[in-house]
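One structure coming up, written as structure tokens, with questions to follow.
Only a single protein chain was left out; the remaining protein chains are all shown in position.
After this line comes subunit A, so read on.
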Amino acid sequence: MRKTKEKIIEALLSFSGLITILTTIGIIWVLASESFSFFREVSLIDFLTDTEWTPLFTQKHYGILPLLSGTFLVTMIAVMVAMPIGLSIAIYLSDYAHRKFRDTVKPMLEVLAAVPTVVYGFFALTVVTPFLQNIIPGLGSFNALSAGIVMGIMIIPMVSSLSEDALRALPKSLREASFGMGATRFQTAFKVAVPAASSGIVVSIILAFARAIGETMIVAIAAGQQPILTMDPRDAVETITAYIVQVSLGDVQHGSLEYKTIFAAGITLFVFTFILNNISFWVKKRYQEKYE
């Protein structure tokens, strides 16, 4: 009796594990098969080299570059915002702040990550963009800059929280060694703690990067949905995710080539986040070896 009960529980548990694995396999399968049939009609070379993305127009072009440039432009802006601010917060919390202060502020920061992204999107469109328009004359209502900045704000807690964990995981003796040599807090933080925790900090930035690449609502709302090959942050751009939303919500016929473009775009996105996750996994593994 007892044994059958154990068996049932074991079966249930492994079944739940199996669901997630099957889901992942299913997603990859759908992405791969649909994009495979897409690439039977559009050559991979055109897809990677054509500089225009106009699958919904009469003059059709299927070059992913404008979507990639849009994605990377917005992501770079986001990381450029989140990295310095997130790192400063992490260093302040780990090396300067009192424990009580840290214990109250850190959860509050993490609330930033809990704000629905659609709220961030409207924040970008209705607050940040008008503000930027005061500084940069001629800035359009939709632009990469505003979406990037707000996306950066969204990923600050990822950078600060994970980096702070990495900084605080350092043995206490390391900072004591530095203080004992007559170093100031600033020198200790920047010459000892940050280099020693660098792998953890790099991981936090890569994960924030991956999060930003996959982010959808903010860019769909504030960046403008215009696939232009540009590196000018004042331009309107379209990211891969925003394009997928645009097509999914539109009236594109199921099974048509236009419909399949979202899978081709999706698999491109998947490849990038997959690579980033693997890099961060690899860095983390090396980091663990180093300190054990």
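Heads up, the rule we're going with is that a residue touches a chain if its C-beta (ideal position, glycine included) is under 8 Å from a C-beta of that chain, and two chains touch if they have at least 3 such contacts; residues count from 1.
Methods note: contacts and distances are computed from a predicted model.
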item	value
Complex member absent from the view - protein name from UniProt, among "Extradiol ring-cleavage dioxygenase", "Phosphate ABC transporter ATP-binding protein PstB", "Heme exporter protein D" or "cysteine desulfurase"	"Phosphate ABC transporter ATP-binding protein PstB"
Selected residue (touches chain absent from view) among A:L48, A:I136, A:M181 or A:V271	A:M181
Absent-chain interface as seen on subunit A, which is shown	98-99, 171, 173-174, 176-184, 187, 191-192, 195-196, 290
